[in-house]
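This part shows chain A:
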Amino acid sequence: MSEILRITDLAVSYGHIEAVKGISLTLNKGEITALVGANGAGKSTTLLAISGLLKPARGQVWLDDVDLSQLSPHKIVRSGVVQVAEGRAILTTLTIHENLELGAYTRRDKVQIAQDMDWVYSLFPVLKQRAGGLAGNLSGGEQQMLAIARALMARPRVLLLDEPSMGLAPLLVREIFRVLKEINRTGLTIFLVEQNVRQALRIAQHGYVLETGKIVLADSGENLLHNPRVIQAYMGG
Partner candidate 1 sequence: MLEQQLFNALSLGSVYALFALGFTLVFGVLGVINLSHGAIFMLGSYVALLLVDKLSMPLPLALLAAMLVTGLIGFLVDYLILRPLRARNVPHLVPMIATIGVAIMLTNLTQGLFGTDNKRFPFGTIPEGSFNWGHLHVTAVQVGIIGISFVLMLVLLSIMRKTQLGRALRAIAESPKAAYLLGINVDGLFYLTSFAAAALGGAAGVLVGLSFNAISPYMGQPMLLKGIAVIILGGMGDIRGALIGGLFLGFAEVLTVAYISSDFRDAVAFGLLFLILLVRPSGMFGKILERKA
Partner candidate 2 sequence: ADIKIGVAEALTGPAGKYGVAIKNGFTLAADEINAKGGVNGNKLALIVEDEQGKKEEAINVFKKLIFQDKVLMVFGPTLSNSAFAADPIANAAKVVAFGTSNTADGITQMGPYTFRNSVMEADVLPVSTRAAVKHFNIKKVAVIYGNDDAFTKDGYNVFKATLADQKIPVTDTEAYAKGDVDFKAQLTKMKAGNPDAIVCSCLAEEAGNIILQARSLGMKQPFIGGNGFNSPKLFDIAKDAADNSIMGSPWSSENTAPANQAFIKAYQAKFNMAPDQFAAQAYDAMNILAATLKNVKLSGNLAKDREAVRVALPEAKWDGATGKFSFRPAPASKSGKAVGYDAQQDAIVNIAQHNKFVVLK
């Protein structure tokens, strides 16, 4: 497997507090990689740094041969790295349909966009019913669906997901993981931050465990799933 995204010695600070303390990891092309860790470990911080919304104190993020840490956020999205952020970042004053259209902001292929629109609507039929309504009036879970659907509209090369199953009903959680596996099969690389550790590791080829800003474990998803330390710390024994 060839690698597509490599993080080297990435450190991110909020003022004086260093939240991510020099981590290195790689994402292989076409694979799902999971990042797990306790609250406050620095997972979201890592993702925001990859997307350029936080400027790293040191370290690089390589996409193929491009150092993303030197690019502005919109260029990072243009190069194919798209994130579903924590808290969803839904545009509440725009309609659902407009949110989705903006998902395809970096694309110019009209026909494909229309097809993809049909596709995401078929994944989340509720969104289609409410297409013309304001996104802000959606329920929490519905907004989560919209956020994922919107990211898919960008046809990313690398998809960064920050707790995509948060706030979703069990049926939908399963559905989301099924969809992730499915789109992963089409060759999409996924970097998955999840509290639903078991499910995440089950679909991930690789996983990293983050504790207080440092990577303490890296292994295949399978192995981590059975690692006693992981079970004890993150799967409630």
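Assorted remarks:
The working rule: a contact is a pair of C-beta atoms (placed from the backbone, for glycine too) under 8 Å apart; a residue touches a chain by one contact, two chains touch by 3 or more; residues count from 1.
How were these candidates chosen? In short, all candidates are chains of the complex that A comes from, given by their letters.
Treat the numbers as computed from the prediction; the structure is a model and nothing was measured.
Here chain A appears alone, and the candidate among 1 or 2 that touches it in the complex is 1. Partner candidate 1 is touched in their complex by these residues of chain A: 51-53, 72-74, 76-78, 82-83, 85, 89-94, 98, 101-103, 105-106, 134, 136-137, 150, 154.
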